[in-house]
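Not every chain of the complex is shown here; the ones you see sit where they belong.
Note that the chains are named A and B in the order they appear, and that numbering of residues resets to 1 at the start of each chain.
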Amino acid sequence: MIFIQKEITLKSRSKGIYLITSEIISEIPEIINIRVGIANIFLKHTSASLSINENASPEVRVDMDNFLDKLVPNEKYFLHNYEGEDDMPAHIKTSLIGNSLTIPITDGRLNLGTWQGIYLCEHRIHSHRRKVVITLIGTE
Amino acid sequence: MIFIQKEITLKSRSKGIYLITSEIISEIPEIINIRVGIANIFLKHTSASLSINENASPEVRVDMDNFLDKLVPNEKYFLHNYEGEDDMPAHIKTSLIGNSLTIPITDGRLNLGTWQGIYLCEHRIHSHRRKVVITLIGTE
């Protein structure tokens, strides 16, 4: 049985959707020893989210960010707006997308599909440094 | 290796979004023995959901509930409405938010961010008692 856990800090980013697969993988070289298992990737925040989606076309990420802005505008009836127009929309987008991924590990690698990549969705306008806890559970 | 699992019943609640972090934690004192692992929290229902979001301002929960009502109205074209106007919207909100959380365990505690709490999102108008299965997997 192998249990590996580490908390990392991602590069600072302003609003947008970013492909962070290689940034995550570079932090977990120990995965090479796991033949079968799972990786949990957990974002410790409430105004950014994690998702798995298309890893090739940057246009998918632009379209998705624009769509989320249209889907979750800053409604007039929002009570919680201390931190500006992006405050409450960021919280709602986070609950819609989610902040945790569980991915199978197979033969020492994240077993993602050919076109799958890990997205960090930063929902705040200004740059934030986001913390992620990665937990690997598996067997040799 | 430690495997702990228990099924609990949450307090009865009517429509709204509720912070249940302490209600969950109080049910799993055994977590103190787990140095590294994960906790899976699974809601056994199709018209309520679980999420992780802001734990301080109650206004976030009010805004989120109101927004979900606007996002998922009771559409005229819905075929499934046996149980009233909140029936099909509750099912859809559940698939958008999700009914399962996987959270890292570190040094005997759920490793949540400073501002993160566990939300029960009750999507039905009338009170329901919801069952949750908590599974802890870890190592000393």
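Here is the rule we use: contacts are C-beta pairs under 8 Å (C-beta built on N, C-alpha and C of every residue); 3 or more make two chains touch, one makes a residue touch a chain.
Since the structure is predicted, the reported quantities are computational estimates derived from the model, not experimental observations.
Shown are 2 identical chains; the number of copies across the whole complex in this structure file is 3.
Here is the rule we use: only the chains that are shown with their structure count from here on.
Those residues of subunit A whose C-beta lies close enough to touch subunit B in the complex are 1, 3-5, 7, 40, 42-46, 71-72, 75, 77-80, 82, 88, 91-92, 94-96, 98-100, 102, 131, 133, 135, 137. Put simply, subunit B touches subunit A in their complex at residues 1, 36-38, 51-54, 57, 59-60, 62-64, 66-67, 70-71, 96-98, 101-104, 106, 111-116, 119, 137-139.
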